[in-house]
Each structure stands twice: as C-alpha cells, then as structure tokens.
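This report refers to the structure that appears directly beneath it.
Complex shown without one protein chain; remaining protein chains in place.
Chain IDs A and B follow the sequence of writing; residue 1 opens each chain.
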Amino acid sequence: MTSGFLHPSIFLIAGALLLPFIQGPLRRPYLFLAPLLSLGAVLYNAALAGSYGLVNFLDWQLVFGRVDKLSTVFALIMALMAVIGTLYGLHVDRAGEHMAAWFYAAGSLGVIYSGDYLSLFLFWEMMAFASVFLIWFRRRPNSLAVGFRYLVIHTIGGITLLAGILLHYQGTGSIAFDLLDVAHPGLATWLIMIGFGLNAAMVPLHSWLPEAYSEASFNGAVFLCAFTTKTAVYALARACAGMEVLVVMGVIMALYGVIYAVMENDIRKLLAWSIVSQVGYMVAGVGIGTDLAINGAVAHAVAHILYKSLLFMGTGSVLYMTGKTKFTELGGLHAKMPATFFFTLVGCLSISAVPFFAAYASKSMIISAGFEQHLNWAVWLLMLGATGTFMYNGLKLPYFLFFGSNKCSQATWDKAGDPPRNMLIAMTLGATMCILVGTVPGFLYALLPHAIAYTPYTAYQLTETMQLLGFAALAFFLLKKYVEPVDRVCLDIDWLYRQMGHAFLWLIKRPLQWCDTAWGEAYRVVGIGSLMTVSRFWSWFDWNAIDGVVDGIARGVRALGGKVRVLQSGQIQVVLFYLSSLAAVMLVTFVVSQLL
Amino acid sequence: MELLLIKEGFPLLSFLIFLPLAGSIALLFFHGQTFARLWTLLITSLTAVCSLPLLFGFDPASSKYQFAEAYAWIPRLNINYIVGLDGISILLVLLTTLIMPFCVLASWKYIQQRVAPFMFCLLVMETSMVGVFVALDFVLFYIFWEFMLIPMYLLIAVWGGPRKAYASIKFFLYTLAGSVLLLVAIIALYLESGSFFIPEMMWQPYSLTFQVLVFLAFFLAFAIKVPMFPFHTWLPAAHVEAPTAGSVILASVLLKMGTYGMLRFCLPITPDATLLLAQPILWLSIAGIIYGGFTALAQQDMKKLIAYSSVGHMGFVTLGIFVLNGRGVEGAMLQMINHGVTTGALFLCVGMIYERTHSRELALSMGVGKYMPWFVTFLAFFSLSSFGFPGTNSFIGEFLVLAGTFEHSTSLALAAIPGAVLAAAYMLRMLQKVVWGGTANPDQSYLTDLGPREIAVLAPFLLFVFWIGLGPQPFINLMHTSVSALLNQLHHWQQHQQVAAVLWN
Partner (left out) sequence: MTTLIAYLQARLKTVVTVCFVLLAAIAVASLLVDTQHAHSWAERRVPFFWSLFGFAAAALIIGAARWFGRSGIQAPVDVYDRTLLPCEEEE
C-alpha cells in the first residue's frame, strides 16, 4: 500500500472480526469506536487526490484507493452513516448483527474507493452477502425466504455485472473503473449499467427493495437504506454519467415509487418505495450528465442518506417499542412518543424539500439542470413526483402514524413510548445534519465534484416551493379519506417473478428430472437390454455353433484315434518298421523337392 | 529424449508411484483394523511429504518433462517405463498425494467393516492415480488408467450405499467402454509411429481422417471420465453410493484424469481434429454447465446435488480447454485444482453429516445450523467457493475461463453465464436448507458438532480455498510455461493447416 492512504474498510472489517471477543462493559465503547475510526480514515483521506493502494494481481493492477471529490463525498457520508447506524443499534446484544452491518459498510466504502472493476466486484459481492444477514436477523417466519430471494436476485445482478466487466475487459483491455462509452453503449456498457442498476432498484429490477427493507431488523434497516442503493448511484455516476436512458429510467422510478407509496399500509415499506422514488431523482440526474446535474445527484444522495436514515430510525423506534409497522394497527402516537414524532417530522420535512431542510438544497439542482438541458417533459414529471413525495411522506406518514384515528390495540398503546437513549441520540445527530444541510448548504456544495455557483435560496425558488407544498397539503386534507390506509398488500412485478420462479422449479423438478431418469431407463432398457439380447445370442452361438464344431472335431479325433490305436501293437519290430518307412518316404520327398 | 529432464540420483517419481503399492503389500499380511488405519495414514502422509520436493525442485521456466526417468521395459515392442512431470501435471500430482491422507482420516470412523481391504484399495488407487498423471509411455499410461478401475469398483461395491451393486457396475462398464476405445487408439498410433513414447507422437503430420478417428476415440474415453454431458449418468449413481473417501477421490482426482487426458493427448497428438471439433465440444460443455445446474437444483439428496454440480463445474473446465487460448486453459487447469479442493471438501462435509444422521436426504439434515456451528461455517465457505464468490479459489478459475471464452466468442460466454447463476441458486438452496431448514425441521438436538479430527481434515481445504483465491499467482506460475508452450505449438500448427476455416466457418 502506498503511504498516505488509509482504507476505512480495514477498520470496519478488523473491528467486525474482533467484536466477538470484546464482551461486557467494553463492548459499547468498542462499538462506538470502530466506525469512528473509519470515519477518521475517510477524513484523513479527504486531503489526498489520486490513486493509492495499488496491488498487482495476476495480469492486472488493482486500485484500492482512488481518491477524488466524487469518491470523497460519498465515503464521508457512508462513514458518517456507519457511525450513526451503529449508535442507533448500540444496545443490540447479538454480535452478528454488528458484524454484518460493518462488513456491509466496509463493502460499500470499498466500492466507493475502488479504481478498478475487480476490486469493485469483490466489495460489491461483500455488500450483498453481508446485508442479507440484516434481513435474516429479524427472525420472523418468513425472514428466511425473503433473505434468500434478496440474495438470489443480488447474485444475478452481480453475475450480470461480472459479464459486463469481462466483456468490457475483452473489448478495451482495461479493468479501470471509469466513464464508459455512454454515447454509443455496447453490450458491455448495458450489462454493467444493469448490474449497477439492480442495486439502485431500477424498475423493473426493484421488487427486492420494498420486500427486503420492510422485513429487516429495526436497526438493520437503517444500514440497508443507506448503503446498497447509494453505492449503486455512485457507481452509475462514475461509469454511466450522461447515459440518456437513465433519465427515462429515473422518471419512471420516481413516479412508480410515489404511486406505490401512496397505496402502502406498512410504514417501512412506504419508506422503501420512497427510496425507489428518490433514487429515481438521482438516476435521472446522472442521466442528464451535466456538471450541475451530477452535483445535484450527489447532493441529493447525501441528503437522502441523512433524511432516509432518520426516517427509518423513527419508524424503527415505533417497531422496536410497539412491534407493529402497519398504519392500520397504529395511529395517534404523538402523545406517547413525542421525541420520535419530532425526529420523524424533521425527516419528513427534509424529504419533502421544505426550505431549510435537507432535500431543498439538492432537488432543485436536478430540476434546474433538467430545464437547462431542455428535458422539459422529464422535469415536469419529476416535479409531479416531488409533489407526490410530499404527499405520502410529508403528510400521509406523519398524519396517519402520529395523528389520525388511533387504531392501536391496548397492548400496542401500552408498549408505545420513546425509545432508549442511544437511539434518541442517533436520531438527534441525524436530525441536526438534516437541518444543517438544508440551512447552510454551502458546506455540502463545497464537497461536490464539480465547482458550480448555485444557491437555492432565491425568492423565486422559495415561493415556488411554498406554493407547491401549501396547496398540495390543502389537496391532501380535502381528499384525506381517499388516502386512508387499508390492510392490504400491494402486488408488484415480484408477483410475476414468484409465479415464474415456482413454474421454473416445478419444471426442473418434474420434466427435467424425469428426462434424466428416462435417460437412465433408456440406458437400462435399450443399452443393457440389447446388450443382454446380443450376449444371449452369442452365448447360444458359442454353445451350439462354435462348440458344435469343436465338439464335432473332438469326436472325430476320438474316432480317428480309435482307429489309429489299432496300429499300435506292443511289438518293437512293428514300430521300427513303420518308423523307417516313414523316414524313407520323407527322405525321398525331400530329395525330389530339391531337384524341382 | 531431449524433451526429458532426466532426474539424477533418487528416482523420486517412481518412489512416489510405488510407495503406496509397497505399503499395500503389508496390508495383505496384517489385517488389524487399527493397524490398517495407522499404517495407511503413515504411508499416504509419507507420500505427501515426499511429493513436496517435486514442488521445490520444479523449474517453472522450463516446458520439458522434469524429474523424468526412462528405463527399457519390453524393448521388442518398444514399450518403455518413462515418467516425467511438467507444468500441466505437477499440480494434479500434488493434489492427489496431498488429498489422500485426508481421505484416510475421513474414513477413520466411517468404515467399520473390512478396514484392511479398504485401505488396501486406497493405496492401490493412489499408485495408479499418480502413475496416470506422470506416465509418458502409452502402455504404461493405459495400465495405470485401467489399474484404478478395480479398486474403485470394489470401493463402491463393498463399502457403498444401498444401491451399490448397480452403481459400481454402471461405473465400471461405462468407464471400461471408453477405455477400450482408448486402447484401440493407442494401438493405432503405435502402428502409425512405431513407438509408444507419448511426446514423440505429438505434432506429427497424421492424415486428417486418422486424426479425427483417434481424437474421437480419445475424446470418448475422456469425456466419459470428466464427465461430459451426455456421458455423465454414471456419476450421480457412483457418487451417491460410494463411501465418503471414495466420493472424495472420485470427485477430486478421477474426474481430473479425463480433462488431463484431453490436454495431454487430444490437443497435441491430434491438433487438426481438435481445431476441427472444438466448436461442437464447446457447445457440449455449455450444455453440461446448464444441464448440471438445472439438475442440481432439483435434487433432494445432497451427494447427488454435489455430483450434478460437478458436471457443471467440469463443463467450465472443458470450456476453458477448448477455447484454446492462454487464459482459458490456465483457468481450466486452475479450476481442476479448485474443483478438487472445493468439491472434495463438500463431500467430506456431507460425509460428516451422514455419519451423524445416517441419511443424505436434505429433508433429514435440515436446520442443523443451531447445533453444529463449526460445521455450517465450513460448509458455508465451501459453498461460497463452489459458486465462485470473489475471494475464493473458484472465482479466479471461473473468471479466467470466462475471460478466455469471451476472447473466443461472446455468445458462447454469455451462454455460460446462466450456469453461474444456477450454481449460486442451488448452492444457496442447499445451504439454506442445511443451516436453517424451514418451519418443520426435524429434531436435531442430538447432533454433535465437529470434533478435532474433522476440523483438522477440513481446515487445510479452507486454507487452499482462500490461498488460491487471494494469491493465485504462484499456482499459475507453475503451469504457465507448459501451457504457453502447448498453445504456441498449436498456433504454429494452425498457421500451416487451415482446416477449421474450411468446415466450420
């Protein structure tokens, strides 16, 4: 390793491996320390620029530390997230959960800092396999199945990515992780984009997200919401910036997520759909590709991590305290969980892009960039989506969860209360960051990859936002009864996949196994059967024909022998007579043959 | 003879070949169980240790046959005792010698009846396996090749599972059928060239018809051994019924004899035929990869699942060989070693479960994770390796093979990709069932976790999984020169003959 670069993943991985040995009172400080060290490493690296951590592996050179503004800003927010997330789950006893979370974060940081596709792929798979444990640790009856679906689909995505990497290597001879040929994308570019896109939950490869994130443990979800999708956004920003199809994809994602979130009954699934929607904005920004757009996508990613984790922390607290996650089983909780309500409200305001809260600073950048590139249709649709976001996340969620009619059972109501101190501290941190980023966006802008002079606090922008929010709120309260949550599950493309999956397995089990057995039977019937028939024929032949001949000869010889025996008398002179006659005949024959 | 680097002094290769055989003689006289186990462990460990000088004395820069020994045997018929080692065979020899002690350790408690004959069979098999990989005279090769059939047959027929009679006969007849053709091809080559010395028969200008016929004869014999689709149906039966040590030897070493044969014989002796028939063989390999994946997914018996997964993995190996470029062949060779390590380890794991539950049905071993944490850790890592998780050995092998295949033809490589997905699917499914099970797990509380002997058996395999996965360079260095020499000669040859272009466009 070249000096001067500290890979933050080392601290997390080493920390995870040592964790089982740290018991008792040492554990909590240790849990707090390890991610803090990795954050320190990231801050330390922020001063650098260039490629570090070069390792020669077979024919290639792996780059483990590619530091530039894009990777630094993502690494910073991810490392911060690791700290906040661990703090949130500090009281969780099971070491495995923390280990999984840290490996997951380590994988994400590894992807962000990697400068070549091979090391990227290693960390990419590490992320998938570590994060699945965060789903399994919820230990509900269906957690296992959900986790496996998650794992299989991420493996498929990983293999698609690998195919793209190999093809790309084949075409260009290099495994460097840089901008691909997006103007004229070949098969390799498509495959790599799809591989990244699956992690970013691009429609139609998105169904894993709502299912998995709503099934995760209460603290696991905080990690899950931040790392996978935003690392994928980073990868897209690095490799596919300016790829036009991403604009279309982003818009589709934004709207798709909104519609489903409005219908959704489970509070965390609603947030998961919200992730699909918000990542759509980032993907659209990456697709637009201009400096302002990329800046906007990155800023939005940072803001999103902050407020989404805050939201998951808030709803996670509700889950942790009451054990319930459905609107139809909750409601009216502001009285019993005021602090949770406050922090969740900050998160809701942030995602809705209310001025002085996080997303206000970033969403407008993407919108402006879109208008600059004259992608008007896309921008109007994104604004539509933004209104929707405010609706389900800024209004529906807080209203039906903390106000509205109280559908809690008595047991739920009794259990409700503000969560333990560490969770509250974590939420305070998150909320502070959200407000900070929203009020003083300058320090976020300074971290962005491209230098752009931009400010969202113009009079026009403010009035635009206030109008939008104000009148959308009016519409919501007037049409409130149409958004009332019902205890239903929303079917999605994954219904199709599951049916196909079952059909597929049935197909393999019955016909293919039948074919294989049939082949074995054929071997037995045709192969062995005919073999036995032939062998029985030869056996007959052997006995009757060959042996017939042999036996015939034997009988003949015996007969002849019987005749010849007569010639044998016991007397020696008779024998001598015959012998000498025989010798004479032979001599004569020999002499005659030599003369001829 | 200039291809051979004759070893002066102690005949190491012959020693390695015949030491197990000599050791087995002792078992004819002493039948005690404990003695048999300890003695065999001693002999196999001794062989393993004595094979390490091969590694240290090997010159990776030379493509000649090293440690060679040549003695006249039957001069009238030009049959000689010639053995030698090159980059292609050294890793396989080391795999064989190093895996045998673990097979003995795995059978420590597993085999309770007729222990001495069992160990005798193991030792005789070791002799023939090492002999196959180093023989440089055709008759010698054939003798060693056939030599291992009887002990393997006995291994399955005497110490096997419920359907052992069926499986052992099937294995024996299938393999013998192929070998007979091998003999015919050997004789044909002898008549053409007048000698049985293998390197002399390489790169000769035989007529195309002759080459094609010889190639097909060789190919059939080796394809049955590998096993390639559709000649694979003996494998599931044999693997399922064989005892653990038998399965490990079968999977780790015997299957490699087929692909070794393809590299050693089909390519250099009949290059025109290879170039001509490479394309259909590549598609056959793809068929094997996909077919193996599908059938593995449908299995309820763990051993059968791993058996079908072997069909898939060996499909990758033959794919790598027949794309005929550096990456592909090196990847294929590395995959041979990887498969030997990983699948051998998986069979050892299944054997350990079987010793406890006395069943290989997945349904009965569901949910053992809670009671056997060490076991599931090992199983998880070996499963990850089996489907090529980055950082493990199979990832490097598959990556190289796919890189080589992409160089050759994109559509072919894309056709192989679903195989990788299927591999992940069936391994994860097995892992899920074994570790966590479902909602109706049988009561597994009587299970004990791995003891020190079992951990000692599995640990070296895990070591190699990660060593080859994270630092494959030394392994590739060993084989690089020989593989490049082989491919260079093939490409020189190809420039003089334009057969492939004419017939297969």
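Quick notes
In the analysis below, a residue touches a chain if its C-beta (ideal position, glycine included) is under 8 Å from a C-beta of that chain, and two chains touch if they have at least 3 such contacts.
Because the structure is a prediction, the values reported are computed rather than measured.
Screening A:V262, A:I425, A:I452 or A:A522 against the full complex identifies A:V262 as the residue touching the chain left out. Looking at A:S51, A:S368 or A:N393, the residue that reaches the missing chain in the full complex is A:S368. Against the chain not displayed here, chain A makes contact via residues 145, 148-149, 258-259, 262-263, 334-335, 338-339, 341-342, 367-368, 371, 376, 379, 383-384, 387-388, 390-391, 458-461, 463-464, 466-472, 474-476, 479, 482-483, 486-492, 495, 498-499, 501-502, 505-506.
Everything that follows uses one rule, which is that only the chains that are shown with their structure count from here on.
A separation of 33 Å divides the Cα centre of chain A from that of chain B.
Taken in their complex, chain B has these residues touching chain A: 230, 233, 294-295, 297-298, 384, 387, 389-391, 396, 399, 402-403, 406-407, 410, 413-414, 417, 420-421, 424-425, 428-429, 432, 436, 438-439, 472-473, 476. On chain A, the positions that touch chain B within their shared complex are 57-58, 121-122, 125-126, 129, 141, 144, 148, 151-152, 155-156, 159-160, 162-163, 166-167, 169-170, 187, 505, 508-509, 512-513, 516, 519-520, 523.
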